[in-house]
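Have a look at the structure that comes next, please.
The complex is shown incomplete by one protein chain, all other protein chains being positioned as in the whole.
Each chain gets a letter, A, B and C, in the order it is written, and its residues are counted from 1.
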Amino acid sequence: MELLFDNQNTIQAKVPAFFPTDDNKDEERHAATIRDLIGWITRSLLKERPELFVGDNGSVRSGILVLVNGADWELEGELEYELQDRDEIVFISTLHGG
Amino acid sequence: MELLFDNQNTIQAKVPAFFPTDDNKDEERHAATIRDLIGWITRSLLKERPELFVGDNGSVRSGILVLVNGADWELEGELEYELQDRDEIVFISTLHGG
Amino acid sequence: RLEKVAKLTNPEIARYGRQLILPGFGIHGQMCLRNCSMLVVGAGGLGSSCALYLGGSGIGRLGIVDHDTVDISNLHRQVIHNEARQGLSKAQSAAVSVRLLNPHCQVVVHDLVLDSSNAQPIIDAYDIVIDATDNVATRYLLNDACVLSKKPLVSGSALRLDGQLTIYNYGGGPCYRCLFPTPPPSETVTNCSDGGVLGVVPGIVGCLQALEAIKIATGMNAQDPPTMTLFSANSSTMFRTIKLRKRKADCIVCGDSPTITKLIDYVRFCGSSATDK
Partner (left out) sequence: RLEKVAKLTNPEIARYGRQLILPGFGIHGQMCLRNCSMLVVGAGGLGSSCALYLGGSGIGRLGIVDHDTVDISNLHRQVIHNEARQGLSKAQSAAVSVRLLNPHCQVVVHDLVLDSSNAQPIIDAYDIVIDATDNVATRYLLNDACVLSKKPLVSGSALRLDGQLTIYNYGGGPCYRCLFPTPPPSETVTNCSDGGVLGVVPGIVGCLQALEAIKIATGMNAQDPPTMTLFSANSSTMFRTIKLRKRKADCIVCGDSPTITKLIDYVRFCGSSATDK
């Protein structure tokens, strides 16, 4: 995973608090969700080969587990979780070696 | 250490926010410090053999390390640290087995 | 299946004395181990420390699965083998070491590649399964076989300087498919041969797998919520415990209406083979 992000394993980022809705009217914005964060990371931080990070449906690819403040994102609403100030979002790539 | 405290390893306690000063005048009180906490624990929670927890000088005995919110209490002022709301104070008994 | 005994022999009492006097473990814990059989799948980096400590601990029967043979380049991390056993079956070599350490432990050698044709009866014969393998296909195979056979699965993995540890299919927690319904793209999967590994890293994870298996056998962790432990040798905080989801009602193997009711072709499912190295 670090290989995708210039070997950095921790990145502190200021993420926009609101994203436009799909129809892109400026006055209709929604609070930033993890779905937005994944899109934003792909556009802003990823140097190459986005398919190693994102999947087809705007989520992360298979084999990546997302943590919201130290807990499995499934407990927090997965893609629709609304980011709070100072949230720590971690992307874990599963290991298979032994 | 658990043996001293009825085998409980985590105790949530409401501790008085202020303690009387040494000359015991009611109107002169100071914010609770770890020194006060150690005295309060000895009086309120310890079932027996306080010498296995406290030392001579109102501090813990040799071989106990005190943690304030996950850090060595020496970084926080040791005995004079003033307790804050929801502080987590942990007493670690050093192990010597191998 | 392992025959249960009602008490320990005197030699067993002498051997396990330090566990028998252990508060919160004692004779009850030791009897739970004595009447428990465990299967360690993989006698490599994870399986080395795991099988040694389980073999020493007093479990009644230990099965060891591996189809590979001992190579010199394994020995920096696979400390259950040694230089003289080069070329010998890893399952055999691991069994020799465990028997030398503790002749009271019944060791069963499974010198084979586990696949959907042979896995189910082997897994059915043990109480707890330890995933100490090194490839995605066998991880899904073990998961499904453990779900079908209602066995807890103690899963460990290690690569480079990192490790992961989870108990699947236990106490209302998730199975591997609840967390990872589809296998990762094969270009994102790295094994220790290609990615490298610091030898002691799988040693640490394998020890933790042995511990988790002992906690299951003795019920010590029966009340714990499902977690994953992340290990990172190169971080100043080396361990991190994360809270996991519960079993998913819509999981295709452990959910309320499973569509997987027998083992499938895992090599095809994962697009990679169990013997790719």
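Following the convention adopted for this analysis, a residue touches a chain if its C-beta (ideal position, glycine included) is under 8 Å from a C-beta of that chain, and two chains touch if they have at least 3 such contacts.
Computed from a prediction, not measured in an experiment: that's the story for all the values here.
Every shown chain touched by the omitted chain in the complete complex is listed here: B, C. Of the options C:132, C:148 or C:197, the residue whose C-beta touches the omitted chain is C:197. The residue touching the chain not shown here, chosen from C:87, C:103 or C:181, is C:103. Only one of C:8, C:119 or C:211 touches the chain withheld from this view, namely C:211.
As for the chain not pictured, it touches chain C at residues 11, 14-25, 49, 52-53, 56-58, 72-73, 75-77, 79, 81-84, 100-103, 160-161, 192-201, 203-204, 207-208, 210-211, 214-215, 220-221, 224-225, 227, 229, 233-234, 236-239, 241. Interface residues of chain B facing the missing partner chain: 51-52, 61-65, 67, 70-72, 74-75, 92-98.
Quick note on the criterion: only the chains that are shown with their structure count from here on.
Averaging Cα coordinates per chain places chain B and chain C 42 Å apart.
Distance from the chain A centre to the chain C centre is 32 Å, each centre being the mean of its Cα atoms.
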